[in-house]
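A single protein chain has been omitted; all remaining protein chains appear in their positions.
After this line comes chain A, so read on.
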Amino acid sequence: MSMVLFDVPGPKARVRHKIMAVVGIAAVAAALVYVVMRFVVTDQFTARRLDWINYKQIQLSLVEAIGNTLSAFAVGAVLALLFGAIFAAARLSDHAWVRVPAAVIVEVFRAIPLVIMMFFFYYGLPVAGVKLSAFTAVVVSLMLYNGSVLAEIFRAGINSLPKGQSEAAYALGMRKTQVMTFVLLPQALRAMLPTIISQLVVLLKDTALGFLITFEELLRWGTRIGGDAVNFGRPMIPVMIVVALVYIGLCLLLTWLATYLEKRNRRNKKVIKTDNPDAQKPVLMDASAAG
């Protein structure tokens, strides 16, 4: 394999790489052994610290916590996509009085940390007499922040299309809305889909910030069970491993969806290729077989 930084290795370099590989494997193995040793020495995986798995109530609360995380994600994602679409359209508007305020709003919401927004909606608004639940505060913050980022993604996607596309559409006599919905959006969406989905992965991870404003999601469940010193002797390590695996699994599912869509996208659009060999058989043969 030739890379920018180095040539195809010769015999000497290959030997050196093999020695480095052995050293690398040894180092990784040593690190793993050390971590496992610490787990064993400090008794992280004793029966008492794993006992919480056996309780039906705790299992149900885990499912409920995952459900809370997912519903915050789902509602937040839909609202953020809507917010992003509306503000991207506003930023692309021909009228300055629509474009400029939209640009300011998007830039400001992108600059404010999500934590501060959540604090604002959960701790700040009650001062003004508006009381929001933790769920609403999380969802609204996710919508404003990720919606602003998505608005920029949508706008960049539409701006990245060749100018000839919209010029040709206008030359055909289409109106602004028609150009946008029939010509620009379908192409931009296709190009932007992987980026949009990786932003949704960010949104999913950001639901864990609800932990800071006492939203009962997966991470808060983890610290509650993991911090239980009376019944289970603080099983923080095993519980956190479970929580991390759930988060990583959910995010990887979304990432895989993104790569799948990207691959589908990269296929040649001029030739319709099917994976199904039957579909490529001549129709006549099928007819004779049926007859």
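The working rule: a residue touches a chain if its C-beta (ideal position, glycine included) is under 8 Å from a C-beta of that chain, and two chains touch if they have at least 3 such contacts; residues count from 1.
Operating definition for what follows: contacts and distances are computed from a predicted model.
Asks: What protein name does the UniProt record of the undisplayed chain give, "Amino acid ABC transporter membrane protein 1, PAAT family", "Spermidine/putrescine transport system permease protein", "Heterodisulfide reductase" or "Phosphate-binding protein"?
Replies: Hidden chain identified via UniProt as "Amino acid ABC transporter membrane protein 1, PAAT family".
Asks: Would you mind spotting which of A:L50, A:I112 or A:A191 touches the chain that isn't drawn?
Replies: If we include the chain that is not displayed, A:I112 is the one touching it.
Asks: Looking at the whole complex, which of A:L125, A:M174 or A:L257 touches the chain that is not displayed?
Replies: From the options A:L125, A:M174 or A:L257, the contact with the absent chain belongs to A:L125.
Asks: Among A:I66, A:V98, A:M174 or A:L212, which one touches the chain that has been omitted from the display?
Replies: Among A:I66, A:V98, A:M174 or A:L212, only A:L212 touches the chain that is not shown.
Asks: Just the residue numbers, please: which parts of chain A touch the chain that's not shown?
Replies: That gives, for chain A, the contact residues 1-7, 9, 13, 17, 20-21, 24-25, 28, 38-39, 41-42, 44, 107-108, 110-117, 119-120, 123-125, 127-128, 201, 205-209, 211-212, 219, 222-223, 226-227, 234, 236-237, 240, 243-244, 247-248, 251-252, 255.
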